[in-house]
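A single protein chain has been omitted from the complex, and every remaining protein chain is retained in its original position.
Right after this comes chain A.
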Amino acid sequence: MSDSSLSLPDTRQRLRPFLIAGLVVLFLGAVGALYRYGVMVQSEIDNLAIANSDSLQWTLAQLEVEYFHMDGALVRAKPDAPETIAEFSRSFDIFYSRVHTILEGRGFTAIVTPEVAGTEIRRIDSFLHQAATLVDAGPSALGPALPDLRRSAEALEHDVRTVSLEGVRKFAEDAKQQREQVFSSLMLLASLTTALLAAITAGLVITWSLWRFGMRQTGSLSAAKARLEAVIGTSFDAVIVVDQDGLVLEFNGAAERVFGYSRDEAMGRHLNELIVPDNMKSAKLAGFKRYRTGGVPRIAGHGLIGLQARRKDGSVFPAEISVTATRIGRKEIFVGYMRDITDRVAAEKELIDARDAAMAGEQAQAEFVAVMSHEMRTPLNGLLGTLDLLRETPLDESQTAFLASMQKAGEILLTHVNNTLDVERLDAGKLSLTREPFAPMSVLDEIVQMQAAGAAARGNALKARAEGKLPEFVEGDAMRIRQVLLNLVGNAIKFTRDGAITLEAEYHRDQGLLEYRVIDTGIGIPAGETERIFDDFVTLDPELSREATGSGLGLSIARRLMRAMRGQIGVESDVGQGSAFWISLPAPVVLSRPAPAPAAPASSAPVRAAAPAQPCNTDGAPPSRLPMSIDVLVVEDNDINRVVMCEMLRRAGHTFEEARDGVEAVEKAAERRFDVVLIDLNMPRMNGVDATEAIRSGTGPNCDTPFIAVTANVLPEARARLEAAGVCRVISKPITRKLLDQVLAEELCPRLRDRSLTLPPETAPASAAEHPLLDADTRAELALSLGPEMMALTLQRFLTEGETMLAALTRASAQEKPAETAALAHKFAGSAALLGAERLYHRLKAIDLALRTASPGSVPETTTLAVLDSLATVWAETCASLSATPATAP
């Protein structure tokens, strides 16, 4: 999943609370507004109801009525009739009250203003005040004033009318205004209600669509879940899902079958309790812990991994597991697919055994052929030699003829045996090629010299020539080239009668290729056969082959040799016209002429000659050190050990050559003869056993040089291989000068040579007791052997190298590469032993022994893990101790 597709729902999820809050606020606002406007409208309606205009208008109307009442009573009032006065008095009071109601009443404020009827009402009021004084003065005072009062009252008629009419008009206006206001309020309320209704409807529609969407989602989710459950449930593989603490979250049917737990039993329990074998629990827990703390997962995401699993009944079986870590939200879960591979492992083992058996059979057969051929060659040589001797004795004619036949047959047999040996050696890759300078043309000249007689016997002219300019010297294996050309020339002579055989040499400078051609005018080869003739046991003409002495191996050997030299061989031919065989091979030009003999330096020559003769006393007791200087090949990949060994040799007055691995050893061994070879067994590229075998079984200068194996530990079963390879002695690290001197003396004494392989005495088991951190003796011994400067240098080198080695070892172990771990431990152990770091050495040796036979990806034993874990501590202690205590020679 990409980041962008993740972030979108995230954003939506973050915004959702704000969205909801916004909607709620909007809704509350709308409700609030609705309520407010509702209240407003209600108060408008109230006002309309209060709109008392009816009541007020009634009051206004009554003003005129009561005025006329008062006026009528005033007309009727007679000073001498007190009841008329009282009537007037009462109607005056009523009118007075009415006018004051208008003047003071809240509802009449609008009328009392001067613009409407203010002036008029105030005029009425002033009359009332005047009259009230008279009325209150009593009938006696009122009587005489009645006519004046009547006039004043009549003058008011117009004002009273104005007040009534203006009031009515004003009230009508106000009512209209109020109606309009109510109307607008109602409109506002209605529109607000409509808006709210619309919003609610929209909300409902959205909710409905969301609900529909949700239902669809739920539907597809449950369908997907059902599908997933079906897939997991019907899976042939056991599927177990655990959380990051290792607790089981899912346990399918196949898992129930494989492990024997029911789903209910397994759910929620820790993986360790269920399926992890007891001896692996700590490793598994560590794995989870490491994963949690951000470490590199060993299993998750690493594809198929084979390991051991436990069933409910406690039985342990091999399982194949593939674990994927998946993040769900913030939690990490692990999905494991597991398969019981008991049957497959058994089948594989059977297959491997069968293959090994077959290969061993084939190898045994090849070896049998080789051994037999080898064994046949010696008596055959004896036979041929005896025939030569027989020829010197007086023989009659027929006896001479018999002898010739016997000799011929013997020679053919010898060729066959040699060819067989060549094929076997080439196929086994045992052939060692040399790279020495040689003159290209001299090879041809030698062949012409050797074969001229043979060619002439069949009436053939044999000559050699150079095509173009040849370099003076090129580098290559002249002997092998000669062998191939001899075969080709032999064939040419065989298939040509009374013709010409031409040898040509040409050098292609641009490609650095040397080419030789053998051209004859013989019977030629049919077009379809030109490839086939290079195969094994191919002879073209049965009649000819009887006469000629072909085994059918000659050309196939030639092709094998050319391939070994990274060259090519081919033929062009016309039947009846002749054939042209060619070979070409890379051969770099050598500029300066080399020393005439590619042998050892002159200085070592007398030593070599002296070596077998001088070393031993005649009394047979082995000397404790050699009385003379020897030439040693030191093969060791561990730099410290190699340097130390060389230094010891130098101090003993010997010369030496260094090789860092088996391949280099083979190359160096081909160059010159050494008096002895000190060889480490565990090395990269080619190990000591293979290198020994290659050198000793070859024909090089060191094929019978004594080999002394130097190793940190030897497995007893390796003894047979060492002996077969030609190792005559095994010595254990650490090497001391004393030991080295003694061993060299013993091995170079001819009287003791024929012993069988000597192994070092068995060391005490590593687990017996805790070893001391440092062995003072070993260290003192080393100091004595090397001298103070060299010792300090070596110690420094060990400290630096050890740091690197420990890191590499830890890494290899973490990556579950037991073989690599073992190799590193082995190499490290060599250095540790040398410096006398006893505890470190034994720990490393234990790891080496435990892991050497383990298969890749398998989890080591708990004890081995513990030892691995303890390494860092032991190393730190060793370093501290080495740095703190100076080595003192005893």
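To be clear about the criterion, contacts are C-beta pairs under 8 Å (C-beta built on N, C-alpha and C of every residue); 3 or more make two chains touch, one makes a residue touch a chain; residues count from 1.
As a convention for this text, contacts and distances are computed from a predicted model.
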Worksheet entry | Among "Cation-translocating P-type ATPase", "Oxidoreductase molybdopterin-binding domain-containing protein", "Sugar ABC transporter permease" or "Imidazole glycerol phosphate synthase subunit HisF", UniProt-listed name of the chain not shown | "Oxidoreductase molybdopterin-binding domain-containing protein"
Worksheet item: In the complete assembly, which of A:T59, A:S164 or A:S579 touches the absent chain?
Response: A:T59
Discussion item. Can you say which of A:A81, A:M215 or A:M267 touches the chain missing from this structure?
Written reply: A:M215
Practice prompt. List the residues of chain A that touch the chain left out of this view.
Written response: 20, 23, 27-28, 31, 34-35, 38-39, 42, 46, 49-52, 54-56, 58-59, 62, 66, 69, 90, 93-94, 96-97, 100-101, 104-107, 132, 196, 200, 203-204, 206-207, 210-211, 213-215, 217-218
